[in-house]
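Every protein chain but one is kept in place in this view of the complex.
== subunit A ==
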Amino acid sequence: MEETSMEEHEQTLETEVAPALIAVHPTQQSVAAAVGSDLRVFILEEGCSVALVDDSAGPLHKDSIRAIRYGAKGRLFVSAGDDKLVKIWSTNSWRCICTVSSEKRVSALAISNDGLFVCFADKFGVVWVVDLDGSHENQPLVNKKAVPLLAHYCSIITSLEFSAEGRFIISADRDSKIRVTVFPKKPLDGAHEIQSFCLGHTEFVSCLAFVYSSDCPEGFLVSGSGDSTVRLWDLTSGSLLDIFEVGAEDLYSLMEQNRRAIQPSLIYVPLLMAR
């Protein structure tokens, strides 16, 4: 997978472009693509693009977008990146219903499954949470404040995921660690109870995904890493269940299929089935 580290980006601002991102609506109703600071949405059924409405001054995002995401229910869409703004959109009207300011650049995003909370991680390893509090398109633009939820000390968080039913929030960082934290009933007070750490990767963890099966509705956590392995984890104990070594050829074909798509479950399910 193409790796663009934050440090490299800082040094070569003129020549480097943030990797393009793709996100797909849970019911495949629409697709969002972000290239640099540009964000575009296409309605697949109608085969046309949508004009995004953002009441704040200036272009939608002023700097490279680093993460985009649809909510599990498909009603919300979030985008964030180097301009330190987290924009929350309603997928009905494609209007920006909320803009949250971050102190640092944003590296990862997640929306809780019930659509009530948006979590984002900044460059210093702090994960913040915003309470959406039933915001929807009819309300005027509300600027919400985020509170810190948890932190990976001095580590850039590369991926954030909620588990099924939102019981846990999983955060992965560039120091090869994956932390599984209990997502509390009152997230604004912080998520202090760590359920487990999934340790085993020897390089940065690049992405996380969930795989569900009939005999395990809670799902298994799958992670991809710079150490060229894909690993399967048990969330509750943090133990490693399985490991898949990705050869150089497999990696190339993966890149061709899903250029930085944030639907890693599509990549990993075929891999797991190939074993």
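Note that a residue touches a chain if its C-beta (ideal position, glycine included) is under 8 Å from a C-beta of that chain, and two chains touch if they have at least 3 such contacts; residues count from 1.
Methods note: contacts and distances are computed from a predicted model.
Hidden from the displayed complex is a chain whose UniProt protein name, among "Serine/threonine-protein phosphatase 2A 55 kDa regulatory subunit B", "Dynein light chain roadblock", "Transporter" or "tRNA (guanine-N(7)-)-methyltransferase", is "tRNA (guanine-N(7)-)-methyltransferase".
In the complete complex, the residue from A:34, A:126 or A:205 that touches the missing chain is A:126. From the set A:18, A:52, A:65 or A:151, the residue in touch with the chain omitted from the display is A:151, counting the whole complex.
Within the complete assembly, residues 124, 126, 148, 150-151, 153-155, 175-177, 179, 181, 184-185, 189-194, 196-197, 199-202, 238 of subunit A touch the chain that is not shown.
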